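Note that this complex is displayed minus one protein chain, with the remaining chains in position.
Chain IDs A and B follow the sequence of writing; residue 1 opens each chain.
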Amino acid sequence: MEQIVLLLLLIPLIFSIVFIYSNKKLYKPLSFLMFFICSILSIFLAYKGSLSIRLTGQIFKISEGIITLSEILMILYLFKISVKHHKIGIFILTVIQTIITLFTIFTPDKSEILTVGIDKFSLAMLLIINIVGTLIVIFANGYISEYEHHHGIESKQKLFYPIICLFLSAMNGLVVSDSLSMVYFFWEITTITSFILISYNGDDEAYKSGFRALFLNLIGGICFGVGNILLKKMLDIDTLSGIIQHGSISLSLMLPVFLLCIAGFVKSAQMPFQSWLLGAMVAPTPVSALLHSSTMVKAGVYLIVKLSPAYAGTRLGTVIAIYGAFTFFICSAIAVAQRNAKRILAYSTIANLGLIICSAGIGTGVAVSAAIILIIFHAISKALLFLCTGQIEHTIGSRDIEDMTGLIRIAPVLSILTSFGIISMILPPFGVLVTKWMSIEAAGSNPFVASFLVLGSALTTLYYTKWLGSILAYPVTELKAQDKKDFCIFFPLWALGFGVLMTSIFITPIFNNFVSPEVNKLLKKSTDMYIKRGEVVSKLGTFNEAMVFIALGLVVLFVILMRRLMISSANIKSIYMCGENNFAEGENYFRSWNGKYEKAKVSNLYFDNILDEKALTTFGYVVSSSIIIICLLGGLK
Amino acid sequence: MITLINLKILIKLLLILILPPVIGCILSGIDRKVTAHLQGRVGPPLLQPLYDVIKLFNKENIVVNKYQNVYVITYFIFVVLSLFMLLMKMDFLMIIFVYTIANTSLIVGGMSTGSPYSRIGSVRETISMLAYEPILLFYIIGMYMLTGSFKISKLAYTNKPLLYYLPLIFIAMLFIMTIKFKKSPFDFSTSHHAHQELVKGMFTEYSGPALAIIEVAHWYEYVFLLGLIFLFWYTSPIIGLILALITFFLEIVIDNICARLSWEWMLKFTWTIIIGLSIANILFIYLYNVKIL
């Protein structure tokens, strides 16, 4: 068991080194190999169940040494880039971080122990990181070369793959560690790898976004470090399990917990800190998919959920719930006005993370279960959507959802996968919606949270429906592109699509094996809900998933039965254009008043004037930062 | 014993499948008749909607692409499913989410034909979805706060009608009923009357059997929507029915006395005043901690 955990940490590292020294041809087989090894290991570990390891004595010394050494290296690297690019802000933050690191190293009464604790939630995270993460690496094989070609940048793949592997290793480390100092260490590694990957293109914009991400995440890191020290000082807690054991914390001692929460907010790009995730969209799509939707941002919410025993049921919990719900609402509103698919996905990611944080903040059994399930489902669906967007961009050369009109005609497989991803985000019976149902039900008793969730969810449906409609629109535009069939591209897409479907169908075992025990452990009480025979049952209500699946089956059955009546017997006629169709030019051309042929063009509505991105963002900044500042200044007491 | 129960369920199921379209058909017949009388006309026979549907089934099936009818089937099945769930008194929030599948499918179906007119209609329908969805959810949350459960079946245990405590939400629901019935001030996504600007909106490219299925689904939807109103006075079915019928006639009258408004107006109005009303009602319940169960 211990060996497997160690292997999960080491194998990506080994691959990282192998990638450095192998030549380009081997990347593909290597990625597939990594996918198989990592997923088998993680599945095996998940099968074996949870465990907890205490590193003492000699092993402790060694690992402590490794961590300290790497931390020093990281700090040196930060100093180097801040000096090289003349970034004062980064320099100052690094200095503060150095002080924190030195302080932790030279604390007199340091505990001589490091714990590795793998509970059910960690196992679920491990599965996501090792399966979804490595699938994305496979996708990168088909993607990156063309991407570099498109953008005219010299190949940096020698850097790309090792860094991604390093990142996967760090993520694995993050979710298996129990000692907060270890979590902090891996947390910082993800920050730095994310910086390197965001500035992948090497141009000004990339560096600007990279440094913004670095700056904000360093602030988060400092909050983490300070919170860590304070937690040890004030409550003598230095592990995540310690927080669970301690249970609810009185409000006067809440500051360190809140600092850790802020670190989580930054990592999850919540409202005042959201700009880094939007900037990060300049990175190649696999990076966006891996770091900024399915794994790294999940580290933030992972931490917040793990902290939930400390604040569940307290006033801080309510504040966090309102804060998350507000982010969910405002980011959904901003997303409505977006045309760029990647930006829509970015805002939707922030919104969904807000929903997770909100659920964690509500802190009842149902709500925390909703948070954990949403983390799982969102990771898979979002990874699928990001990868599809990347591939669409390579197919039609644009990310604008208006340009995707008629995509189903030239790239049917890709369009169906994308639509499936979108449907899994907004419609039952797929997981994301079931969790939305759970969180709205859990939020029912607090009208503020509930109102934000209700309005946000209506907006979410709007912007996704627009996109879905564009993709599936049939005969409008002749897009100039060809559908490429690359195994490296479509294997991950199919696998993820299949994953979305399977996780939604098998929500029962997922809930019973991963979510329910975790919530019981976190909140020290039962979840108040169970899933049986396709029914999600809680004290508040029942979601009959099976029925919706049966109805979906009926749709398929009807379509097959009525094939003759409704579909194959149908005669295809041209669209109605008041009779002025022009068949020579194309289906959507019509003869205008002057006898010339014009193209009919209809686009979706974006409300740019009402839902102005700048104004809404400013509004969001004001509200969210005031919530945080008031809490920091002791508003909780 | 088991077979008896099964028989009961089977009969119930059959009733649920057969009765609503009959009611819906008659309701829409009444709608046309009353409208005609309000305009000083005689109007079509009461069963005219039925004749229309039978005729449509006998027409040739023409499409723009082979897949557009799949959306119609999806729409039909999920409308029936949501009505079924409503009559089985299941979880209210789930019902609305299932109902969303039906509407989304219709919208995407309209867009998928690629015709500019149906695309305009679909886009407008997404807007009206944005307008009515929050109100429905607020209604549900209001019900939850009063009864402590999202299940409709819990309403049977109380003897106080929801209308006493949710009057503002009732007004909001009346408002969105106009949107949902696609009646006059808000019939901008699809209607028989807006030829000049819309042709037939979302359904421009549907004909024959597909249009007939849409029509039958509308009958189910009529019953579903009036069922939502019925829940306001669940305690006494007679009053509940009267409430639903009054709502229906009110919608017909509104349809006949209003001119079509723009979607901007509707969106602004719902997202300020109507949502404001709903939130005010919910806040009232929250602050005074009203419970009826």
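Note that a residue touches a chain if its C-beta (ideal position, glycine included) is under 8 Å from a C-beta of that chain, and two chains touch if they have at least 3 such contacts.
To be clear about the criterion, contacts and distances are computed from a predicted model.
**Q** There's a gap in the complex where one chain should be. From "Assimilatory nitrate reductase catalytic subunit", "Putative ABC transport system ATP-binding protein", "ABC transporter domain-containing protein" or "NADH ubiquinone oxidoreductase", what does UniProt name that chain?
**A** Result for the unshown chain: "NADH ubiquinone oxidoreductase".
**Q** Pick out which of B:Leu17, B:Ile54 or B:Leu283 touches the chain that's been left out of the picture.
**A** B:Ile54
**Q** Thinking of the whole complex, not just what is shown, which of A:Trp437, A:Tyr576 or A:Tyr589 touches the missing chain?
**A** Touching the chain that is not displayed is residue A:Tyr576.
**Q** On chain A, what residues meet the omitted chain?
**A** 573-574, 576-581
**Q** Taking the full complex into account, what residues of chain B touch the chain not shown?
**A** 32, 36, 39-45, 48, 50-52, 54-55, 58-62, 117, 192, 194-195, 198-200, 203-208, 211
Just so we're on the same page, only the chains that are shown with their structure count from here on.
**Q** Which residues, counting only chain A, touch chain B once they are in their complex?
**A** 406, 426-428, 433, 437, 440-441, 444-447, 450-451, 454-455, 457-459, 461-462, 465-466, 468-470, 472-476, 539-544, 547-548, 551, 554-555, 558-559, 562, 565-577, 587-588, 600-602, 604-605
**Q** Taking the touch rule as given, give the residues of chain B at its contact with chain A in the complex, in rising order.
**A** Listed in rising order, the residues of chain B that touch chain A are 60-70, 72-74, 77-78, 81, 85, 90-94, 97-98, 100-101, 104, 107-108, 110-117, 119-120, 122-123, 126-127, 129-130, 133-134, 137-138, 141, 144-145, 149-151, 199, 204-205, 209-210, 275, 279, 282-283, 286.
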